[in-house]
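Below are the structure tokens for one structure; questions will follow.
Apart from one protein chain that is not included, each protein chain of the complex appears where it belongs.
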Amino acid sequence: VTPAGGPPGTVFFLSDYGTDDEFVGVVHAVLHRLAPGLAVIDLSHRIPPFDVAAGAAMLVRCAPALGPGVVLAVVDPGVGSGRRAVAARTGSGHWLVGPDNGLLSPVADALGGVAGAVRLDSRVGGTFDGRDVFAPAAAHLAGDGDPGALGPEVDPDTLQPGPDAADRGDPTVAAGPSGPELVTSVTWVDRFGNVQLDLGPGSLDALGITTGSTAAVLVAGREPAVVARRVGTFAQLGPDELGLLLDANGRAALVVDCGSAAAALGVAGAGTPVRVIASHG
Amino acid sequence: VTPAGGPPGTVFFLSDYGTDDEFVGVVHAVLHRLAPGLAVIDLSHRIPPFDVAAGAAMLVRCAPALGPGVVLAVVDPGVGSGRRAVAARTGSGHWLVGPDNGLLSPVADALGGVAGAVRLDSRVGGTFDGRDVFAPAAAHLAGDGDPGALGPEVDPDTLQPGPDAADRGDPTVAAGPSGPELVTSVTWVDRFGNVQLDLGPGSLDALGITTGSTAAVLVAGREPAVVARRVGTFAQLGPDELGLLLDANGRAALVVDCGSAAAALGVAGAGTPVRVIASHG
Partner (left out) sequence: VTPAGGPPGTVFFLSDYGTDDEFVGVVHAVLHRLAPGLAVIDLSHRIPPFDVAAGAAMLVRCAPALGPGVVLAVVDPGVGSGRRAVAARTGSGHWLVGPDNGLLSPVADALGGVAGAVRLDSRVGGTFDGRDVFAPAAAHLAGDGDPGALGPEVDPDTLQPGPDAADRGDPTVAAGPSGPELVTSVTWVDRFGNVQLDLGPGSLDALGITTGSTAAVLVAGREPAVVARRVGTFAQLGPDELGLLLDANGRAALVVDCGSAAAALGVAGAGTPVRVIASHG
């Protein structure tokens, strides 16, 4: 890696390394050694091990908050295989550094698409590429280093697309026996038990679920359906009432005020299918 | 928010956001984007969800360690309700930024009381105010921005008082059948199983429990009482011996050397009533 020429810059770091071991600390140490003064912001390191879809979805949720800098993302079930290590430049001017396994593609789309990419050529690595391959590349790019020094150019169209859960479009609204309905799935259960659905405001509009109106929600394997009321904030719900709101990311979520919708609904995690049925009146 | 004029400063950040999700990382990203160079020190983000009393107590414990800066604290069961978002200036010169729900009042008392306050006027927010309301205000104030630009002044006397557990005075010593006694409660069980009581050195003095003397301790629902010896440090205890010491915050705590007093006593968490009875001799 050629020494970088510019100011140290900022790195946003996400991984599935967890916090019990020293992996995150070691990557920080490497970044700091290569680029003293670099600001490193941890997005989260508690992505479930090897869960590329969860990592990709989290990066998308973080995207609007990111100032200029380099995203260093490592959820890498294929470490040591033939999968490429890459750095991709987005339309927004961010660099994304990580494995070419779909982790980076959804956030690239959220940041203006990929304008160019290089493959990270490295003779080291194979078991801890966060330390050995990705951190050095991120430090280099954060300092405005020459991307060409990292490896050959890669055709952006050859980058792996994102996992299904993170990049599919709005689901189709069908006419059900009780009114318009659709089937979606859980994309995220957060610490508070909020259950995010793979559903944007357009789908709620298409179902006619406006603020104040109700929907029937059927979680796979959890009959019967339960009623959720669309609200604008948690505080508009009564005690233990199930709500449906657009969350802080602009996505539909099933929520309980000061409580866990996941516990109330029996939702264990991402991927659970959920049927949403517009109520009669 | 008007751009801040001064140097980036320091923010001390506490929340109940946990570390599994990206909430903490997103707030860091927002602070860094608004005030590059700002130092952000995480106090803890593992306050139990919505536990205002636990957050308030932790802030009090942290207070003596804080250099100049802004405390950004978010434990906010009332997000999206009518509760005010505020910034309060303390006698010590710190700014405290967070919801007006009692979270900030005990630490304000510990930092010289509230000298002035403003309400954070914001047209955004309602579900993730840490990102949308509190972090921008904290970045603004950390840079010596004009507080008047954030919103109208608030009468400090109208701020919510702290939750009971965090701001009540010393309990009353009564004459019991075996000697002077009092009833207090657990304020905190830490990682090591140390059981902090809502009891200062004055109460131990009033009970006549001096270093080397013993007390009988009765945890609610856990008869019979057990004996604890007052010591100055953990290392003065024998193996598995229960001790009573003034902890690093100057509060009475039940402890076991290299072991968990909480496990030994069957204490699950804050709030458990505990009767402390001075021993005969």
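Here the chain labels run A and B in written order, and each chain numbers its own residues starting at 1.
Throughout what follows, a residue touches a chain if its C-beta (ideal position, glycine included) is under 8 Å from a C-beta of that chain, and two chains touch if they have at least 3 such contacts.
All values reported here derive from a predicted model rather than from experimental measurement.
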Given A:Y17, A:F134, A:W188 or A:F234, the correct residue touching the omitted chain is A:Y17
Just one of B:L31, B:M58, B:L182 or B:A215 touches the chain that is missing; which is it? B:M58
Residue, one of A:P49, A:P161 or A:P273, that touches the chain absent here: A:P49
Considering the whole complex rather than only what is displayed, give the residues of chain A touching the chain that is not shown. 17-26, 28-30, 32-33, 36, 49-50, 77-82, 126-128, 131-132
Can you list where chain B touches the absent chain? 10, 12, 14, 19, 39, 41-46, 58, 61-62, 65-67, 190-192, 232-236, 245, 247-248, 258
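Just so it is clear, only the chains that are shown with their structure count from here on.
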On a C-alpha centroid basis, what's the spacing between chain A and chain B, in Å? 32
